[in-house]
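Following: one structure in structure tokens, then a few remarks.
A single protein chain has been omitted from the complex, and every remaining protein chain is retained in its original position.
Showing subunit A:
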Amino acid sequence: MTQPAKQVKQLDRVIIRFAGDSGDGMQLTGDRFTQETAAFGNDLVTLPNFPAEIRAPQGTLPGVSSFQVHFADHDILTAGDAPDVLVAMNPAALRANLGDLHKGATIIVDTHDFTARNLTKAGYTENPLDNDTLAEYALHTVDLTGMTVEAVKEFGLSRKDASRAKNMFALGLLSWMYGRPTEPTTSFLAKRFAKVPDIRDANVTAFKAGWNFGETTEAFAVQYEIKPAVMPPGTYRNITGNLALAYGLVAGGVQSGLPVFLGTYPITPASDILHELSKHKSFGVTTFQAEDEIAGVGAAIGASYAGHLGVTSTSGPGVALKSEAIGLAVMTELPLVVIDVQRGGPSTGLPTKTEQADLLQAMFGRNGEAPVPIVAPQSPGDCFAAAVEATRIAVTYRTPVLLLSDGYLANGSEPWRVPTVDELPVIDPAFATEKNHGSGEEAEFWPYLRDDETLARPWAIPGTPGLEHRIGGLEKGDGHGNISYDPANHDFMVRTRQAKVDRIADSIPLVEVDDPSGEAKVLVLGWGSTYGPIGAGVRRVRKAGYHVAQAHLRHLNPFPSNLGEVLKGYDKVLVPEMNLGQLSLLLRAKYLVDAVGYNHVRGLPLKATELAHAIGELVGQAEGIDIDLGVWGEPTQKEHI
């Protein structure tokens, strides 16, 4: 090295947020940094955050798009509460994100875009780089755009095209600062822009220039090192929730031997599942982009009737539209996987933001007594296993199943240990092939004769001779399945459909409680994507020296059969949710437990530090002690947590 070696400082974890205009390529930048970090071997969690508008007005606050990545040399659970480093590509990005930073955080700004016009658009009357607004931060002012344009001038691009590579310059700089491997990004760029060599070369050059700038400039005196994390053995990849979910559906098809049929309508944040599955026709996957949400689920039900694995993917507003059809699948007792990637509601709500306020819609959002099993993944990678489990329940019990993902899981990513195919359950569709009632000449096929164990009805698909039958939305007579208006039969069938869903509890694992000391009086119970923040909050409380137990639900209907017992074992139960208390309501109704809610609907994941305080408060009440979390109550606490 020709340059004097810079000081290298060890860190155990870092949170970086890339922020810029929605056209600045911040999602790509964050994604590339994440891939480099995954390849390096750190544990990581990401939080993309972008506006619903594809190109909101340039330079404005609503147009700011950001990508946060938290990476560490140990197991971490959340994308972090407060960034340590903010990369702000314009004044709006600075202003929109400054409030989330802790004092002393590093800020890198692209000075090029701090023009009078952009400052005004962001609502600054004075340039914050010129006064003491940022006095409490470690500010680095860098002309990212100017240096990018200079670095790529040999390619003869227009100034506009040249300046567009500034995100790669920023990526190069950050990659140097944190000692990330550069190869994944250079080979990615080579592939991505293979057809436009000028753009490819400009991006690679900008990336390398950013790296070299970090290495040579005196402005950045320190390089940081975050050692790889120790993780259980296995093959890992970084994966987003929507990708894992799509893979889970492909796996569900392979493991059941059923061709997957996705009937769907594009909707944020679920569309990527359609995009991904449409690439996997080689597994017999058919994707049908329907004229509307109802046709999407209708076609999926038709495909299930015909012996395929019918799947429909949507978000909350789409589930509302599909409700009647899901009721039809309840009545006809056909397998159907309904994926709801939840977003902020009601109505159109916050399409690109996360929430988990569709639990009660999933549970009760249909006319009549229409029980539907519900499963929920707890992390991006876990979407894979949740999709396989939804398939297992749908096929085994002949029922629609609701899978509740959310916007945070869908777009967020984490390292995922890739399972081997042997680890996956084998799912037996067990199609009916024989008449099942009476014998000899009198033998008939009864479509509503049930399996003793599961209460599932036979699935006889068209093309099976002798089993011709009619099903539909009208009430069925027990056994023979013909239309029945008989009062006693209806009462029996309503109870039987409920009993069938309740019986699923026999096939699911008991809820496991993490209570290391065995002395906790408070249980924190969650579901879905709050797993990470709850886990991090619980760790903080334990680090501060207090006892608290944690459990997380994969199955929300039916609940695991030991849940009632588990709840009784604790003095207080805290239920953190990104809604106004929907799981709390179900727990209170079913178990008469005085569940305490911790509820936020900000369109963002819960914050671990805030949660730690809420847990601490409840622990204090339960144990009759004063709680002081000390440094563990500070978002900036940098020790292992």
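Please note the rule applied: contacts are C-beta pairs under 8 Å (C-beta built on N, C-alpha and C of every residue); 3 or more make two chains touch, one makes a residue touch a chain; residues count from 1.
By definition in this document, contacts and distances are computed from a predicted model.
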* Asked: The hidden chain: which UniProt name fits, "ABC transporter ATP-binding protein", "Multiple sugar transport system permease protein", "2-oxoacid:ferredoxin oxidoreductase subunit beta" or "Succinate dehydrogenase/fumarate reductase iron-sulfur subunit"?
  -> "2-oxoacid:ferredoxin oxidoreductase subunit beta"
* Structure fact -> Per the whole complex, from A:122, A:142 or A:285 the residue touching the absent chain is A:285
* Among A:251, A:403, A:427 or A:538, single out the residue that touches the unshown chain. => A:251
* In the full complex, which of A:125, A:158 or A:235 touches the chain missing from this view? -> A:235
* Structure fact -> Given A:196, A:443 or A:483, the correct residue touching the omitted chain is A:483
* To do: Against the chain that's been left off, what residues of subunit A make contact? List them.
  => 35, 38-39, 41, 184, 231-239, 247, 250-251, 254, 257, 259, 261, 263, 280-286, 288, 290-292, 294-296, 298-308, 310, 324-325, 327-328, 332, 384, 418-421, 462-474, 482-483
